[in-house]
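Below is one structure, written out as structure tokens; comments come after it.
A single protein chain has been removed from this complex, and every other one stays in its place.
The letters A and B name the chains in turn, as written, and every chain counts its residues from 1.
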Amino acid sequence: MGSNLRTYIARRLLLVIPTLIGVTLLIFAVTQLFDPVQRASLYIRDPKNLRAIDEVIRKYGLDQPFYIQYFSWLSQLLEGNLGWSQSLHMRVIDALVTRAPATIELAMYAAPLTIILGIRLGKLSAVKKDTWVDHFTRAFAIIGWSLPAFWLGIVLLAFFYGGLGIFSPGRLSPWAEALIRSGEFKVYTGLYTIDSILNLNAAVFLDALSHLVLPVTTLTIIDVALIMRIMRSSMLEQLGKTYIIAARARGLDEKTVVDKHATKNALIPVITISGLLTAGMLSGMVITETIFEFKGVGYFAAHAATQLDIPAVLGFALLTGIIFVIANLIVDLLYAYVDPRIRLG
Amino acid sequence: MNSMLDNAEKLRVKDLIVRFYTYEGIVKAVEKANLNLIKGETLGIVGETGSGKSVTALTIMALTPPPGKVEGGSILFQRATGEVVDILKLNEAVLLKIRGKEISMIFQEPNAALDPLYTVGDQIAEALLTHRRAEMLEAARELEAVESRGLWKILKNIPYFRERFKEKLLKKAAHKEIIELLRLMEIPDPERIINAYPHELSGGMQQRIVIAIALACSPAVLLADEPTTNLDVTVQAQILDLIRRLKERFKTSVIYITHDMGVIAELSDRVAVMYAGNVVEVAPTREIFKNPLHPYTKALLDSIPRPGSPFKSIPGIVPNLVNPPSGCRFHPRCSYVMDRCIEGTPPLIEVSKGHYVACFLHGGA
Partner (left out) sequence: MRLIDSESPRIKELKFIWKRLRSSPLSLAGLAIIIFFTLIAIFAPVLAPPRGGRDPYMMPRFGFSPTPRPPSPEAIFGTTEGQYDLYYGIIWGTRTAYRIGLLVVLASALVGIVIGSIAGYYKGVIDEVLMRITDIFLAFPSLILAMAFVVAFGRSLDSVTLALIIVSWPSYARLIRGEVLKVTAEDFVEAAKAVGCSDFRVIVKHVLPNTIFPLLVMASLDIGSIVLTAAALSFLGLGAPTGYSDWGQIISLSRNWITGAPGNPFAYWHTYIIPGVFLFLFVMGWNLLGDALRDALDPMMRRR
């Protein structure tokens, strides 16, 4: 029985390779929209240094047929060379790495909150189908899902920061930022809510947390509908199944039938969506981080895009593609853990 | 009103009306159906798909599937205490004590009737721990001395772990009982099967598990809703045989729902024939085969394939239950149709001892 699981995992891991090749090919295809000179400029640090262009073209083989170029591009990629970001004046890979903690911190709060809230609301809506609770929850979901993220961010900012003077944009207040830069505050992870706990500094913790409130709220309101509707329809589907009737016929009370049986089965499709949602949150991050000046990779990407900083945007797109592939992998492995039909073949 | 059960009767369905509120309209699935179940007998309910037999069975457990609603009638049931109750008037708390304990059900698709995410042992344990909790707790207490060793000795004093420990003991106590049950179901290697997930078992094995769950608490009434329809022929025979033997052992009265007259002949003491939501004929099995009175019953018997004689199907189709035919619902397909069949509904009347029929050919005012 264990060998089935091993085969499943091995097959699933192998499947990652062609997908990753596809993802890199697509990004590479975008670079092919440019001529060699433009492509060379993606690697050039000093725009005034025109003599370097020929050298770069030769070095990276930019005048070679596309498949050769792909492999040289790919080998650069594997060395971590995603090109030079003109808008930030640093290597794209360095920009992504230094900005990752902010985005991870945002996702760390927004994703679980969205998923848990979505599951709870979806379940509630399904169990109370066609009552006012259901109508209210569904209306809330449709509204959330129709709200433009950037506009919701602006309205929240205008109300709380502009109107009430709380929840300012940015990741930290100026004093906290100064403290961190002073060296007295040790940065372990770059996630300020965690670092402040490790530094035993409650003031910084609360400050970091208060800066997370609005961006996390925005991301949650926008995305919760997705989880909710999947959970609702999955729950309704399960509640209509024979094993639920059988469980009731066994004399189980409604709470056990719903919580132990229907919910557990209904959660299976929610796992997929949750994985994709977490990865897809990068999309929302571009907008949210921009509005709230929360300087993570999304902020960086949006900023780079307005400067037409092509290597930066492509590097970011590639990163999201890879994260998506990995999220999918994790989801499928989780399936095996949850569903004995996969685990045991 | 409540105690209108004969001494020999265990259950009586009286003038039951069930309707489904769908977007296509109101489906009149069961219309004034009458049935009774004698203690210790097997009552066969026979009818085509959509005749309302499954809905009737589920309604006996007060589990009418949505969007169905019971719109009239009563279901009188004699509880283990001897008290006679109307199931349709009971509150949920009492129903929970009846379902699975006094009345159980087995299903057409055993695969669908088991939760894929729990082992079969877990699912049998559910029934045991719901209805025989006191007994299981007793057994668990006996196990406590043996099991409380090592870490548990300390942990069981902490409230949270105390609960975990209790759960563990209960599971252990149930385990013995489950193995016993699986043996009774003639399941080979029960120690292995108890930890299997439903998808790892064949249809026949799954059905044995479903029967084990149903009989775990020795119910007085077992509702069997076409339990062999989706199984291989050889497995069918085994399951039928098993049900017959278990019925004797557990002293259970059985309502056996099927569309298969052959199964009826083999298994049941009496037969109720349903057509389009009505019970049209009730009689002892031998009487039904020897002397069918209702034209539908006759047609049904004629449609049993027999070697050497041509296959005869019943002309016409099962009626649309949103707009059912007026009067006797069988009249558009009946070769003996009269004017009064279109105008009025024939009542179910006793024409000879124990033989009831709802047809104007055989009386009825």
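Heads up, the rule we're going with is that contacts are C-beta pairs under 8 Å (C-beta built on N, C-alpha and C of every residue); 3 or more make two chains touch, one makes a residue touch a chain.
Every value quoted in this text rests on a predicted model; they were computed, and no experiment measured them.
Enquirer: For the chain that was dropped from the view, give me its touching partners among the shown chains.
Expert: Looking at the entire complex, the absent chain's contacts are A, B.
Enquirer: Of the residues A:Ile53, A:Met228 or A:Ile310, I need the one that contacts the missing chain.
Expert: The single option touching the absent chain is A:Ile310.
Enquirer: Write down which of A:Ile154, A:Val187 or A:Val338 is the residue touching the left-out chain.
Expert: A:Ile154
Enquirer: May I ask you to list the residues on chain A that touch the chain which is not drawn?
Expert: Chain A touches the chain not shown through residues 18-19, 22-23, 25-27, 30, 33-34, 129, 138-139, 142-143, 145-151, 154-155, 157-158, 161-163, 236-237, 240, 279-280, 282-283, 286-287, 290, 301-302, 305-306, 308-310, 313-314, 316-317, 320-321, 324-325, 328.
Enquirer: Which chain B residues touch the hidden chain?
Expert: 20, 22-24, 27, 29, 50, 66-67, 317-318, 320-322
Here, only the chains that are shown with their structure count from here on.
Enquirer: Touching chain A in the complex: which residues of chain B?
Expert: 58, 61, 63, 65, 92, 96-101, 104-105, 107, 109, 112-118, 126-127, 130-131, 197, 199-200, 210, 213-214, 217
Enquirer: What does chain A use to touch chain B in their complex?
Expert: 241-243, 245-254, 256, 261, 264-265, 338-341, 344
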